[in-house]
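To start, I am sharing the structure in question, which I have written as structure tokens.
Every protein chain of the complex appears in place save one, which is left out.
Labels A, B and C are assigned to the chains in the order they are written; within every chain, residues are numbered from 1.
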Amino acid sequence: MNEWLYVALFIVVGLIIPIGAIAAGFIFGPKKPNPIKETTYECGIETVGDTWVQFKAQYYIFALVFLVFDVEAVFLFPWAVKIGQLGLYAVVEGIIFITILIVGLMYAWRKGMLEWA
Amino acid sequence: MNFWNDPLKIAADWMEGIFVGWGMDAVLAHVLVAFLGVFLLIAILMVVDIFLVWVERKVVARFQDRLGPNRLGPFGLIQPFADIIKLIIKEDTTPGGADKVVYNLAPILSMMSVLILWAVVPIAPVMLGVDLNVGVLFLIAAGAIGTLSIIMAGWSSNNKFALIGGFRQVAVMVAFEVPMLTMLLVPTIFASSMNMNDIIQGQGNLWYFALSPLGALIFLVAAIAELGRAPFDLAEGESELVSGFNIEYSGMKFGMFYAGELLHAMTFGGIWAILFFGGYRFFGLEQVSPFLAIPIFLFKALIGYWIIMWVRYTMMRIRIDQMLVFNWVFLTPLSFVLLMVTALMNALLKDASLWIYGLGMFLSNVVVGWIALEIARSVSRKQRESVEGPKNLAEAPH
Amino acid sequence: MVPLSWYLILAAALFSVGLFGALVRRNAVAILLGVELMLNAVNINLVAFWRYGDVTTMTGQVFAIIVFAVAAAEVAVGLALVISVYRRRNTVVADELDMMKW
Partner (left out) sequence: MTGEQIIFLITAGFTLGSGFMVVTTRNLVHAALWLVSTLFGVAVLYALMNANFIAVVQVVVYIGAIAILFIFAVMLTRKDLRENTPQINKNWWAGALLAALVFAGLVFLLQGWSGFSKTGSALPSDFDAVGMLGEALVSPNAYVLPFEVASVLLLAALVGAVYVAFNKK
């Protein structure tokens, strides 16, 4: 039988348990909402302005670099599984692959993109 | 095959027999029994999770020279149950302007992303979990859902601090996922497989920690950052962001985030033990009975968990810019270099005997770590001198 | 076993939905969302052809992985362009981006 069936069971049970716990809280807890209670909590004074603050562009760079290395890892996992059986050439190919991407990391770093400010 | 050797199989066969005896379809009976098994495992995990609350509070108290919970029951063991009851009977408030569906979905997904990690965790030789040939990558996939749940919680709360905290947490998580992914490749190279069982089987003679101590260390640092625990807990930053992405959550929804974090920490301890410390293996003792293998695995997982706690309560929080620079400029290149060295050494020493192989791996790790530390030391000295000027000659190193 | 045709029809439908999104959305980010759907439809086809062809030839899966890389590159540069334009023109509505007249 397909092993993913068991993973699906884990997902289903993994959803049921937290839903059950939250439902228990919903059943046993008091429910007396009012507008004052529902105001957002920020530092003890009233909320000022819009919630959608403008974010630093650096967040995008972090996600971007992560995306690139994520895809890189996708290529490297089959490589890592197989290099034990293959010759030195496979290892060298992988090293070239990684080195090319390290150049990209170096570029982003040199441009000061990986720093916060 | 008796109950002592393989209790789960015996119990499953017995229950399947009963269900089939009731006239149920064989396949359906199998699925139902599997469902009950999964349910049992996750229920046990939740009970363990409840006790982790107690463990965490007790351990932090000892680190800080306090007693911790000690009023309710022996050693305060009933305390976590009181905590649960408190969470259940608390009011669940939803902030006005929140995106209700996303807001309620986030804690559920957060908990689920931790629970499904256990699908691929082998806890005993006869309880291997799902035999997935991509087990290692599955861990990252589950983590991806956790990352998503945090961004959902932060965005849907309609709260600036939640949004900022969620974004910071996600930036940190994705940043540290790069060295983590890379370090997952190291056991994959050793075992020539991404299957968690194969990785444990491959450690029959030598734990991978002996082959790659630096890899284990980098994995632990990345795991701590992934968990968002001190010294990398700036997303929570109680003093700056009040609590980060979960600020608007209360009652059991907050409980899900909290319990999920604790269980996640212990799960990472277990995964660390599997990848680098042989999982349930302990000098052949695990073959005797699963009743011995499970405590061995649990013991190793709790040691990993204890180290994570030790780090948490010893180190101070570092700033987000320092942390991200530490990751991108130090940890990520180091992990890539280590990966390349490991792959190269693995190819060169393929035909050598186990001891030469192990020694070569260990020494290459030590050399890589030493060079990295020396570079980091000289760079940080330069930075320090550029801020405070060179030290006077009397103090200067000769 | 599900016949191959089901996968192909599903992929065609997903491709059309993505095409619809890419054509009609005004927001440039949403256009890229549509393009993602189209790339996924392509990947379904590639994996389906691997599964229903000769499974020992990994061409379909290799191509699928390369499509992942292409999708990643496309999203990375596409969204960077959108952000760049937003920072200069303060808009991400594709109709209003008419800087390149010639």
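Note that a residue touches a chain if its C-beta (ideal position, glycine included) is under 8 Å from a C-beta of that chain, and two chains touch if they have at least 3 such contacts.
Owing to the predicted nature of the structure, the values given are computational and were not obtained by experimental measurement.
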{"item": "Visible chains in contact with the missing one", "value": "A, B, C"}
{"item": "Touch residues of subunit C, complete complex, unshown partner", "value": "1-10, 12-21, 23-27, 29-30, 32-34, 36-37, 40, 43-44, 47-48, 50-52, 55-56, 58-59, 61-62, 64-66, 68-77, 79-84, 86, 90-93, 95"}
{"item": "Contact set of subunit B toward the excluded chain (per top definition)", "value": "27, 102, 132-134, 137-138, 140-141, 143-145, 147-148, 151-152, 155, 167, 170, 174, 177, 194"}
{"item": "Missing-partner contacts on subunit A, residue numbers", "value": "2-4, 7, 52, 54-55, 57, 59-61, 63-68, 70-75, 77-83, 85-86, 89-90, 93-94, 96-97, 100-101, 103-105, 107-108, 111, 113"}
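The working rule: only the chains that are shown with their structure count from here on.
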{"item": "Overall pattern in which the protein chains touch one another (line/ring/star/complete/other)", "value": "line"}
{"item": "Greatest separation from subunit B - chain, by CA centre", "value": "C"}
{"item": "Chain pair whose interface holds the most contacting C-beta pairs", "value": "A-B"}
{"item": "Mean-CA-position distance for subunit C and subunit A (Å)", "value": "21"}
{"item": "Separation of subunit B from subunit C, taking each centre as the mean of its C-alpha atoms, in whole Å", "value": "33"}
{"item": "Of all residues in subunit C, the ones touching two or more other chains", "value": "none"}
{"item": "Residues of subunit A engaged with two or more neighbouring chains", "value": "70"}
{"item": "Complex contacts: residues of subunit A adjacent to subunit B", "value": "1, 3, 5-7, 9-15, 17-19, 21-22, 24-26, 28-33, 35, 37-43, 47, 51-53, 55, 58-59, 62-63, 65-66, 69-70, 73, 76-77, 80-85, 87-88, 90-91, 94-95, 98-99, 101-102, 105, 108-109, 114-117"}
{"item": "Touch list for subunit B against partner subunit A, complex", "value": "27, 30-31, 34-35, 38-39, 42-43, 46, 87-97, 104, 107-108, 111-112, 115-116, 118-119, 130-132, 134, 136-138, 157-161, 163-164, 167, 170-171, 174-175, 177-178, 181-182, 185, 188-189, 192-194, 242, 247-248, 251-253, 255-256, 320-321, 324-325, 328-329, 332-333, 336, 339-340, 343-344, 346-348, 350"}
{"item": "Residues of subunit C defined as touching subunit A within the complex", "value": "65, 68-69, 72, 75-76, 79-80, 83, 87"}
